[in-house]
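Chains shown are a subset, placed as in the full complex.
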C-alpha cells in the first residue's frame, strides 16, 4: 500500500494597507509603555498552516488559493500570500 | 484660497447641477474643491434628510415627558426622580452589506456615541435585523457576520444587547438591514446639548486619530444604491475599535461631571465637517478650525480627507476657556488624545485653515439648514389590487400539530437564542427581563422602577399597506411594552426604504410616516428622533418599506414583571383584548405555510388597543398574573408554544375553545390587541374587575398543566404536542 | 472587610462588582486604577472584574497582566491578601502567572452568555469556605475565551468549581466551553487567589434571577471573620 504524501502550505494573511489595525495600535502602545520605547509600529496578521495530500505543488497551490477565496481570507480587509513550508513528505 | 485637485465637479460630490447653482448662490461665489466636498456630504440624503424632512414634520414630537425631541443626537424623556432616558436608533445597512462584521460593529459604535453626546451613560442596545433567505450561502454569511460584529463590539464596550428582532425575507436578499438602538440614562441636570456656544471657547477632537477610512461614507455609500461597482467603495470600509470607544465613554462621562465641558458631539457621518457645522448651527455661532492640529493616522493626508473622513471613535468636545488643562488631563488619564483644533467664533461661519492659510469659509447655516428640501413625486403602486386577494381558497391543514411544528421551526418564528446567546445581555447588572421576553426590562438602580425596551418592524405588512402596516408596527411595539407591565412613553424610528427618486417608494414613505404619525398620536407615544435610510436598493430590486420602531416604556415596579413562561399547574389561561377578530389575511401562517404575502392589513383599533394595554399593565402591576405575553406573529398557537417553551418546569396547557371559524384561522390568525395571561385561581376575580374597569374583554380559554399543549375546539381535540417537541422545533430554525 | 475593585482600561464589570460589594454585600469598597503601584493599606480582598481589558487585544488579559497594578496585586497576594479574578480577571491572573494554566477560546469559538451550573469541589479556599463540597450553584457566564487548559508540565491545578448539570453531574453536555475536566474556577496552592469564569456579581440579587453569586462573596467575608488573614 502506498503511503499518503503531504504538502504543508502556509497562508499568510495581512491587513490591506490603509485598513485600521486597532489591535496593532494597542500592542504598540503597550510595548512602549512597558519599556520598549523605540518601537515605531506593530501590525498584526495571521496565518493558516494547511496540510494537504499530494505531490503536485502547483495543483495544491491552486487548491489553497481557492480555500482562501472561499473561506480563509476576507478580501474586503485582507491580503494574503501562500508559502510552501514543507515539500511532499509522509504525514507527521 | 487653497485648491484641492481631487474633486472638481459637483457630480463627483454627489450633487445635482441645480444644487451646485444653489451653493454658488448661497456662497455668492463658486465653492472651491474642499468646500464642494463639504457641501456634497452635508447636502447628501443621509445628512440632510432632503427627501424626507417635509414628511417627517407630520410626526407628533411633543409630550409631557419629552425633554428633547428630534434634531439633537438623541431624544430624551423624563423618567421622574431627576432621571432621564436618552435613546435613538440608527441604520448601518450599506456598510453591513459590504462588510458585515465591521459594518455592524461600527453601527453599534456610532449609535453609542450619539447617546454619549447628550451626556447619558449607554445602558442598553437593541438590534433590528433583516436578511434574505437563509438558504442562500451569501445571506448566511451576512447574517452570521452581522451578529458577530454586534456581539464583538457591544460585548467589548460593556453595554448589554438586551433585545432586538430578526426577519428573513427575499426582499432583503441584496440589501440587508442593520438597525441598532441605544438607550442611555442620565440625571436631568446633566443634559448636554450638542452646541458650540461662547466665542473663544476651545474645540477639541478626542479619541482616535483621523484616517483615510470612511471617506465618502455618507454621500456615496449611504446616499445611493449599491451597484456593480461596490468593489470600488471598499476602501471606505472601517474597522471598529470597541476598546477605544469604551475609553471615550468613560472619559466623556467623567468630563461631564465637571463644568469644563460645554458641548459634545459625535463625529459620525460626514465626520468633522458635520460635527463642527452642526454644533455651531445649534449654538448660533461659528467655528474656526486649523486642520494642522488634527491628529492623523497617516502623515500625508489632505485637508479634504481630514474634513471628510468618517473615522470611528472620535468625539468633538467644546470646552470652557480656561479649563484646557483639566480637559486634557482627564482624557489623558483615560489614555485618550484630546487635541485642541480650534475655537468657537461669533461670525456664524465655518472656517477651515491650514495654519494661516484659509481653505474653506462657509456660512454654517448654508451647510446645515441651507440644504435643499424636496417634495419628491409619489405614485401609488400599480399592483395594489392583486394584494387584496383573500385566503379562503387555501386548504385546511390535515394535522394542526404538524403545521404548528413547521411554523415554530421557521426562521421567522423560531427561538432567537442562538443569536442573543452571543450577546452579553447582562453586563451592567440591570437586565431584569432578558432577550426572549416580549420586551426587555432594565431596572434603574436605587429605585423600584425600570425601563421597558423594544424594537419592532414588519416589512411584509408595510409592503401590503404602508399606512396600516406602519400603524400596526407601532401597535405591536405598544403591546410588547404592555405585556411586560410597562407604560409606553415614546418612540424613536428608523425608516428603511428603497430609492426615494422612485415615485412608488416615495408614496410608501409618505404613507408610512402618516400611519406612524397617527398611531403615535393615538397611543400617546411621541416621536423623539430617528433616522432615515434610503437607497436600500440594488438595480431595480428594492427592499420592502421597513419602518422600525424603537419604543421605551416605564415600569413602576420591576419586581412585578412577569416572564412569558407558564408558572404553575392549575393557573387559568386567559385571553384579553380583541378576542375574536384574528384573520389569516397578512399573517405569518399564509406566508410560511403557503408562500402568500397577501390580504388586507387590518386597521388598528386604537380604543381597543389602549384598553387592552391598560388591562394587561394593571393586572401585572397589581401582581395578579403569573405570566403574560402578547399574541403577535403566528397567532395564538405560537404564543402558547412560547409560553410552554419558556416554562422552567416544562409546563403545557389545555385550551378549550368554542368557535366556529376555520381551525387554522383560530390557531394561527393574527390581528388586534390580544394578550395571553396566566392567572392563579384566586386572582381571576381581580381580572374580572379590571376587565370591567378598563372595558376590555377577557375570556378564560384554558388551564396550565401537564407537559403537553392540547387544544380542544367545541369539545374535540384538534391539536396535541409535547412541550419538548415544541422546544425542539423552536430550536431548529436558525441552526 | 475592605475590598478593592480594579479598573483596567476596558474593564466593564468593575461598576457591577463595586455595586454588589458595596450595596448588596454591604462591605467597604473602593476602586483601584491600573496605574496604581500599591494595593492600599487595609485592603483584605482585591477583585479583578470581567470585561475586555485592553480590548482583549493580543490575548485576553495579556496586556493588563503587565500593568503596574498587577505587580502590586502579586505582592499583595504573596502577603496573603485575597484575590478574586472574575472572567477577564481570571484571564489576567493566568497571564500574570498568579494562577497556573491558561484560558483559550471556547471550543465552539463563539461568545456565550447564559446561566450554567457549577459544583463546589473539595480543595479549601476562602471563596468556597461557607459552601459545601458537591453543592451546586447557578451562575451566568459571558465569555469567548473560557476554555481552561492546565499548565503543560502536567501539574494539576486546585479546582474550586466545575461545570455540571443542575443535579451536579459532570459531562460534556454541561461544559459550556470545552474546559479540561469541566473546570470553572481554580485557586492557587495556598487558596487565597481564585479565578472563576462565572460572574457572581450578576446573580447577587433576586431581581436578576438568583442569589448564588452572593454565596461566593459572602464566603470570603465569613472566612475573613472566622479564620482571619493568611498573615497580613
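Chains: A, B and C, in written order; residue numbering restarts at 1 for each.
We take it that a residue touches a chain if its C-beta (ideal position, glycine included) is under 8 Å from a C-beta of that chain, and two chains touch if they have at least 3 such contacts.
Since the structure is predicted, the reported quantities are computational estimates derived from the model, not experimental observations.
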item	value
Subunit counts for every protein chain kind in the full complex	A x2, B x1, C x1
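Operating definition for what follows: only the chains that are shown with their structure count from here on.
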item	value
CA centroid of chain A to CA centroid of chain C, Å	35
Chain centre separation in whole Å, for chain B relative to chain A (CA means)	39
Chain C, residues touching no fewer than two other chains	54-55, 57
Sites on chain B at which at least two other chains make contact	241, 243-244, 335
Interfacial residue positions of chain A with respect to chain B in the complex	18-22, 25-26, 29, 74, 76-77
Complex contacts: residues of chain C adjacent to chain A	54-55, 57-58, 63, 66
In the complex with chain B, residue positions of chain C that touch it	9-10, 12-13, 15-16, 19-20, 23, 50-52, 54-57, 110-114, 140, 142, 144, 199, 201-202, 204-205, 207-208
